[in-house]
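First the structure, which I've put down as structure tokens, then a few questions once you've had a look.
Apart from one protein chain that is not included, each protein chain of the complex appears where it belongs.
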Amino acid sequence: MSKRVRIGLLGAGRIGRLHGENLAHAVPEAELYAVADPYLNDEGRAWAKEMGIEKAYTDPEEIFNDKSIDAVFICSSTNTHADFIIRAAAAGKHIFCEKPIDTNLAKIQEALDAVEKAGVKLQVGFVRRFDHNHKAVRDTVASGQLGKPHVVKVTSRDPDHQPMEYIKVSGGIFMDMTIHDFDMVRYLAGSEVTEVMAYGAALSGAGYDRLGDIDTAIVTMKFENGALGVIDNSRAAHYGYDQRTEVHCDKGCVQVANDLNNTAMISSGDGVTVAKPTWFFLERYNNAFIAEAKAFAEAVLNDTETPVGGIDGLQPVRIAMAADQSLKEGRPVKLSEIG
Amino acid sequence: MSKRVRIGLLGAGRIGRLHGENLAHAVPEAELYAVADPYLNDEGRAWAKEMGIEKAYTDPEEIFNDKSIDAVFICSSTNTHADFIIRAAAAGKHIFCEKPIDTNLAKIQEALDAVEKAGVKLQVGFVRRFDHNHKAVRDTVASGQLGKPHVVKVTSRDPDHQPMEYIKVSGGIFMDMTIHDFDMVRYLAGSEVTEVMAYGAALSGAGYDRLGDIDTAIVTMKFENGALGVIDNSRAAHYGYDQRTEVHCDKGCVQVANDLNNTAMISSGDGVTVAKPTWFFLERYNNAFIAEAKAFAEAVLNDTETPVGGIDGLQPVRIAMAADQSLKEGRPVKLSEIG
Amino acid sequence: MSKRVRIGLLGAGRIGRLHGENLAHAVPEAELYAVADPYLNDEGRAWAKEMGIEKAYTDPEEIFNDKSIDAVFICSSTNTHADFIIRAAAAGKHIFCEKPIDTNLAKIQEALDAVEKAGVKLQVGFVRRFDHNHKAVRDTVASGQLGKPHVVKVTSRDPDHQPMEYIKVSGGIFMDMTIHDFDMVRYLAGSEVTEVMAYGAALSGAGYDRLGDIDTAIVTMKFENGALGVIDNSRAAHYGYDQRTEVHCDKGCVQVANDLNNTAMISSGDGVTVAKPTWFFLERYNNAFIAEAKAFAEAVLNDTETPVGGIDGLQPVRIAMAADQSLKEGRPVKLSEIG
Partner (left out) sequence: MSKRVRIGLLGAGRIGRLHGENLAHAVPEAELYAVADPYLNDEGRAWAKEMGIEKAYTDPEEIFNDKSIDAVFICSSTNTHADFIIRAAAAGKHIFCEKPIDTNLAKIQEALDAVEKAGVKLQVGFVRRFDHNHKAVRDTVASGQLGKPHVVKVTSRDPDHQPMEYIKVSGGIFMDMTIHDFDMVRYLAGSEVTEVMAYGAALSGAGYDRLGDIDTAIVTMKFENGALGVIDNSRAAHYGYDQRTEVHCDKGCVQVANDLNNTAMISSGDGVTVAKPTWFFLERYNNAFIAEAKAFAEAVLNDTETPVGGIDGLQPVRIAMAADQSLKEGRPVKLSEIG
């Protein structure tokens, strides 16, 4: 392989372009060489040209069949992820795949088996692990300087409602939104979840209950290493993207606050105001998206393990299923009951 | 009644003297007139003299029988609280009682019935309601400016282990420590708890498990008004008294951080350090103790309701029992199952 | 001398009562025994009684002549300070004197000479040295952990205008208000000021210029140890009492923020608000007043040096005079030009 990882991008929608722009401009270890999207139109081709992409296709097979391509970024719709993984693995290409791999455990397992058999690398797009704040929490816990973890806390609140059309097909809050937090607690605790208990409600008045969904959740959990955890979610915080994590250990704790739009404080007789948190993931996790792409490219170049592997694609889905079941049945659910 | 509430103090131990000093020096609406403690010795009498207390007894009956005394502060050991309430009520005296009233529901109810029958005022010592920070959270929620509450979060971690002799007779973490937080969530949510789910573990290595107790807990709950809640506890945070509350509502959230020893930030090539949180309740809730005594005196003087009444003495005990049962049985427990 | 310092209070106005209440209730090392105030009326006598003061006079000589009194607190009007110091010293009493000793250097020197001759202790009321925040700055600098000081910065802004009648007789901003900051920079730098340059203006529109005074000032200075300093002042910050200090040293810096009314942060779509700084000196320096009285009592009891001595009463007055001259003449003024 050359000094740069030659990459084929599968999917040129919002998240595909986000990765594409990072690969083109901010990841010197990668060469964004091709893109394939069945809906690629003139505007999409113009974007590809601006990114310096040499090949633009509507058929992904063109990418799988191009022997010069080292790796793919799977940024297509969720229902294609597992098949694209299997196809890419068969073609001997390393794989970066947006989360989730699938919402069906058997399908995920099939994809992971294909990856293992082919001996290619797989990285799943849990981008928050690459955020400067959460990473500082993880690094502090993993360093052992505070001893063993006792309690892992994640606050994760979206700034505002997604369209109800999106919610309808989202798979529910746990599979769509909390899945990031299920990955995060595993990452921070350095241990697997063994049991979850979910409380949830539709409190916003936006109509989640009419879809059999909720907009507010608190999920508690046990970890294999004895630690306990809690996640709280909202679909609409209104003040911005509330993304805080906190781990309490033997000797103390580490916690992170939100990134703010700026550090300004305005004080007058009327009161004191400070800036809001950054609005949503594009603002908050901008640098994290670059870092995850860079980490993938480096793992390929140096032939090392990717930082977010197949098991990390599987476990959050299982936890989401357990949380779903817990909410429905009003009882704690063990992970061993799932899959 | 005169302009000042004449008070008899029952119990001159640590918490009794704390209240005594506040009543003597910091609550102009009160006159600390008498103290009774069966163990009162010369040192105790010297303390009483320094406080300007006119009468110092070993027999509490002296206080109950003194018609010039308007109210009592019950600061004796927990097992005497209910009986002293009943006795004080019978004597027509208003009552401030340290928490908990009792750990037996029937006994609590008996005391509350006595209070109601006598028509005297009762205030229970849930001091944290008077803390400037938690009160700011409550006031913001109660003002309605953020709409209805969705999620109530309480972080409550003691700085360090109590002696194991104390733990042994403490009644367990929920009855001894979380009881304050059970009061707090009711106060912040403005609603009653209907169900709790408790996770807990003995992680500190200090031996709580050998006493059938835990040192780490996460308790989630539902409220009557539809909101959800979560409390996390530790017996030994090590960095200080971690006392934070946070309420998320329709339109946004209100949260408070810890009080720190000072605002100093020291920056050098080695890193940046800031001050620790205040160490424990004497430092953190110092002004809150004064405010609660003042509030009681004012309720008596103005013949208004006390801010923390009989129901507030009862409910946290019921929630603690439910949490205990939840932990033991590994399932959510409804408050309707208790008492 | 007994275990407690028996104190006579001279002056029962606002600042006298502040000290009186602290001495009576919060300084166990002191016994507030007598008060003298030429304007003492029934209300004042009632206050004295409430404080447990045994003797209440209109004539200060009663205090000077009472051999049982160990020390005096001079809280009368500024023009009486020096004479009371001289009289107290002659009577062999230790002296706590509110700032400033006088605005006339010769008079100050006369008072200091009397103190020295009598061998009594003198403490001047620069209360900010006892504030938890500024003290943390000083302690960090004095510890040497950051090396030698390079730059000392003081932000000192009153919340709102004093009555113009007060301003008229205040002696000007430098003698009335900045004098505290002149003490502070000496305290933080651990070195004497050698030169000052003052810029000032009347910007508030409240009419300071009509009195030949200013409401806004920036004073820069050099210290004997080579460090530089800057103070900025305003008579009316409007958002509260802005009292921040900051010292930059060889290896880094230490800085303190304001104390806030509480730690609440309220976040919504409309923005994020936090609490205001505490309003004025009664709120901000409440504990510092207690600490300075305690420090005085301890110095007397232990026969050690007071923490704020005669030189500390003299130098800020000299610096204020230099700043005044600098402002008028539009040039830096050396301290050696003063007195």
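Should a chain be cited, it is by its letter among A, B and C, assigned in written order, with residues numbered from 1 in that chain.
In this text, a contact is a pair of C-beta atoms (placed from the backbone, for glycine too) under 8 Å apart; a residue touches a chain by one contact, two chains touch by 3 or more.
This is a predicted model, so every value here is computed, not measured.
Engineer: Considering the complete complex, identify which of B:145, B:225 or B:267 is in touch with the unshown chain.
Structural biologist: B:267
Engineer: Return the single residue from C:121, C:135 or C:153 that touches the missing chain.
Structural biologist: The single option touching the absent chain is C:153.
Engineer: Which is it among C:18, C:227 or C:275 that touches the chain not included here?
Structural biologist: From the options C:18, C:227 or C:275, the contact with the absent chain belongs to C:227.
Engineer: Just the residue numbers, please: which parts of chain C touch the chain that's not shown?
Structural biologist: 148, 150-151, 153, 157, 197, 199-201, 203-205, 216-218, 220-222, 226-230, 232, 234, 237-239, 242, 248, 250-253, 330-332
Engineer: Quickly run down the residues of chain B that touch the omitted chain.
Structural biologist: 237-240, 265, 267-269, 271-277
Engineer: What chain A residues would touch the chain not displayed?
Structural biologist: Missing-chain contacts on chain A: residues 24-26, 52, 132-133, 135-137, 140, 145-146, 251-259, 261-270, 275.
In the analysis below, only the chains that are shown with their structure count from here on.
Engineer: Report the most central chain, judged by the distance from each chain's C-alpha mean to the global C-alpha mean.
Structural biologist: B
Engineer: Any idea how many Å lie between the Cα centroids of chain A and chain C?
Structural biologist: 57
Engineer: Report the inter-centroid distance (CA atoms only) between chain B and chain C in whole Å.
Structural biologist: Taking the average C-alpha coordinate of chain B and of chain C, the gap between them is 39 Å.
Engineer: Among the residues of chain C, which ones contact at least 2 other chains?
Structural biologist: Correct list: 265, 267-269, 275.
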